[in-house]
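Excluded from the complex is one protein chain; the other protein chains are retained at their positions.
Moving on to subunit A:
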Amino acid sequence: MKVSLAIPEKTGNKKYAAALLAALASLSASAEQAELTVYTALEANDLKKYADRFNEDHPDIKINWVRDSTGIITAKLLAEKENPRADVIWGLAGTSLLVLSDQGMLQPYAPVGVEKLAKGFRDANDPPAWTGMDAWVAALCVNRYEMEKNGLPVPKSWKDLLDPVYKGHVIMPNPASSGTGYLDVSSWLQLFGEDEGWKYMDGLHANISRYTHSGSKPCKLAATGETAIGVSYAYRAAKLKNQGAPLDVVVPEEGVGWELEASAIVKGTHNLDAAKKLMDWSVSLRANELYNEGYAVVALPGVAKPVAHFPPEVTERMIENDFSWAAANRARILEQWSSRYDAKSEAE
């Protein structure tokens, strides 16, 4: 048998190689290197670590990353719908995966060990269209120096932020541009109820100096003293603290919104076997330990250890988040938000 003829994927005449591989496909699963195009919104500085860790167990699968912010990657995936270029999505917001799943763009697959994941961390369908990795939790980034300079007390709850002393010192993301912003808005509506929720936002609006287009920006602005308080998320706050930012991370008492980071196989992938291996690995214990290096809450119960600079109370303050409600009502909520705050938001 001419098994040794298997040609490395990237060399030689492509057609020839393809024909040959097709002919040999049934013969053996030789150790040729598979390549996966993986779309992700993971932090850029984590990519190498994630790929290295995966390759320790699967040296025969090469990961080619395409990384960008959540909005851009989701837009790119949707635009490529007719002719998908990604094999796997590893590390994208759960709400984005819901949209892709609705569009029939995901390949349902039950990774080995998926049943061990916490209940909210996998698609309810069987087999699941996506599986969760970790949670990404809202938090306040508070700049110690700026608070002192302006004589502001550190807020403990969402309601504290309504105090007029904070006027002009709070920045939050615009929910129409940023998933993190929508996370906050939908969590307030779920926590306080619709009427109270909007009333809360009316009050908060009076104190907000501006709305940004990116979810991490408020925290970065707090880190460099451009604002005293940024409504953002805990992972970013911990990262910036590591870099030396004078930040305190506050998890409001009433509870905070959160969002999954999740993975899925893209329907139509030419590397289904390799994609399945990556999915299997993405729910494994080793993967969850990896997620835990940056995130305090991960999909596999019992794994999580405290993360440096991460407020420990985060876990119990995560609200019961109804993702399908948030997704179904998104257009309506954003329309209302824009008419309330966008149209009249340029006082100066």
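The criterion applied here is as follows: contacts are C-beta pairs under 8 Å (C-beta built on N, C-alpha and C of every residue); 3 or more make two chains touch, one makes a residue touch a chain; residues count from 1.
Note that in this section contacts and distances are computed from a predicted model.
Peer 1: One chain isn't displayed here; going by UniProt, is it "ABC transporter permease", "Cation acetate symporter", "Nitrogen fixation protein NifU" or "Cytochrome c"?
Peer 2: "ABC transporter permease"
Peer 1: Kindly state which of the options A:131, A:227, A:263 or A:284 is in contact with the chain not pictured.
Peer 2: A:227
Peer 1: In the whole complex, not just what's shown, which of A:33, A:64 or A:324 touches the removed chain?
Peer 2: Considering the complete complex, A:64 is the one touching the chain left out.
Peer 1: Could you tell me which of A:61, A:240 or A:283 touches the chain that is not displayed?
Peer 2: In the full complex, the listed residue that touches the missing chain is A:240.
Peer 1: Since one chain has been left out of the picture, which residues of subunit A touch it in the full complex?
Peer 2: Subunit A touches the chain not shown through residues 37, 43-48, 64-69, 71-72, 74-76, 78-80, 82-83, 85, 99, 145, 174, 176-178, 209-211, 213-214, 216, 219-220, 223-227, 236, 239-240, 243-246, 330-331, 334-335, 338-339, 342-343, 345-346, 348.
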